[in-house]
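A short worksheet on the structure shown next.
The other protein chains are all here in position, but one chain of the complex has been omitted.
Let's look at chain A:
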Amino acid sequence: MLVYGTVAIYYVMFVNILYFAIMGLSYRSIGTIAKRAKYSSYQTLSGSELVPSVSLLVPAYNEELTIIENVYCLMTLNYPTYEVIVINDGSSDDTLSVLIKEFKLEKMHNPEIRGTIETQNVRGIYHNPDYPHLFIIDKENGGKADSLNAGINFSHYPLISSIDADSLLEKDALIRMARMYMENPEETVAIGGDVRIANGCLIENGAVKRVSLPRKIWPMFQSIEYLKAFLGGRIGWSRMNGLIIVSGAFGLFRKDYVIAVGGYRGGYPGEDMNIIIKLHRYMLSHKIPYKVAFCPEAVCWTQAPDTYKIISNQRMRWGRGNLKNMIENRGMFLNPKYKIMGLITIPYNVLFETLNPYFRITGLLALAGYTLLDMTHWRILLTFMLLNFLSGYLLSVGAVILEEIAFRRYKKLSDLWKMLLFSALKFVGYHQLGVLWRVQGHIQYLRKNNSWGTMTRQSWKEESETASTA
């Protein structure tokens, strides 16, 4: 029993050291990132013939409240040549009809669908010559992955970008990503964008006008969490080319390789992680040099769930998707053939993401047991927990500092204090709930419960009205 306690302690120490190492890598990159974000001439680039064309794929399922605003936002990006393809995934609400009405779309006769990935039946494609770069695909319900595949089949351009229908891109987001792609077009297969929480921001004309932190606590915690995951984590992971996920909310992909790996996998959540693992796998087994990059200066604002029910649903879904992906790709675990991916990323994910809840719960129980049995002093327990908290807090603060060095999106000083405060509060309750949700997700997986769960949206207008009255 004592052995187990020691293992648990070493586990926690190791995981923290690893977190700090990753964050250290982020710190090494941040100077370059800040400079290129500030001094690159995106204006000139955004009108250049040489920038590759992109197809934006926007899967939409019951998005009647936010879809119009989002399409307007996506149609006014700073980018030379691109098209917006909204895929209506058999919505049961009026998503399709509000789009048709707003943009006066008409059904295309004989649309040319060139791709050959299997998808649900496409019922029709809508277009209006007055908006030459906008297309709506109407298909039968088949899930997000299926919608993306239908979009890939119809898309006209060599790069594709998946964007959630509840997200707003900054005007420069896509050109910033393209700049990164153009640095190394041969090897870059995927680029992830920085996702931030839009709750609390003032949104006008499909653009974020004034940035501020959410006022409700659930989105607030998620703001901190996203900041830590994206700036503290993904910058570091991308530096050693071990990125395991490009957020489904905003990512850029080479279409030829996405098609080569068979497109997105349907039928299960976690398709955004799955496509990246498949890309790694494909490139490594074919021995093609490649890179999965992360572009923190390309920012996408997304609506975070703001009630317990929805956030728990989302997190259970993530837990389920993560477990599924790990089981599916168990062959890569500690497999030297897959280099960084097989030796570091996958083991890290299995040990410290998927199995994390179990180590934490059992470790805590063991420690509590020791104290009760008087095998150790309660002070040691307390010290251990305090250390654990401090390292976690330091990581969050580290992420806030990264943000301040490179981006400074949050201009108010009060917002900065609020972030520091909530970074600490996160460890009382929210953190533990996260562990619980993940376990619940795993239980769902074992029970073969495979629903997407509810994900209700709020219209952007309501969001910004509450923001402007604050």
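Note that contacts are C-beta pairs under 8 Å (C-beta built on N, C-alpha and C of every residue); 3 or more make two chains touch, one makes a residue touch a chain; residues count from 1.
Please note the rule applied: contacts and distances are computed from a predicted model.
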{"item": "Chain left out of the displayed complex - its UniProt protein name, from \"ABC transporter related\", \"Putative ABC transport system permease protein\", \"Response regulatory domain-containing protein\" or \"ATP-binding cassette domain-containing protein\"", "value": "\"Response regulatory domain-containing protein\""}
{"item": "Per the touch definition above, residue among A:59, A:90 or A:206 touching the missing chain", "value": "A:206"}
{"item": "Omitted-chain contact residue, chosen from A:46, A:95 or A:238", "value": "A:46"}
{"item": "Option touching the unshown chain, where A:16, A:40, A:78 or A:241 are the choices", "value": "A:78"}
{"item": "Hidden-chain contact residue, picked from the options A:4, A:27, A:131 or A:389", "value": "A:131"}
{"item": "Missing-partner contacts on chain A, residue numbers", "value": "43-44, 46-49, 72, 75-76, 78, 80-81, 130-133, 171, 205-207"}
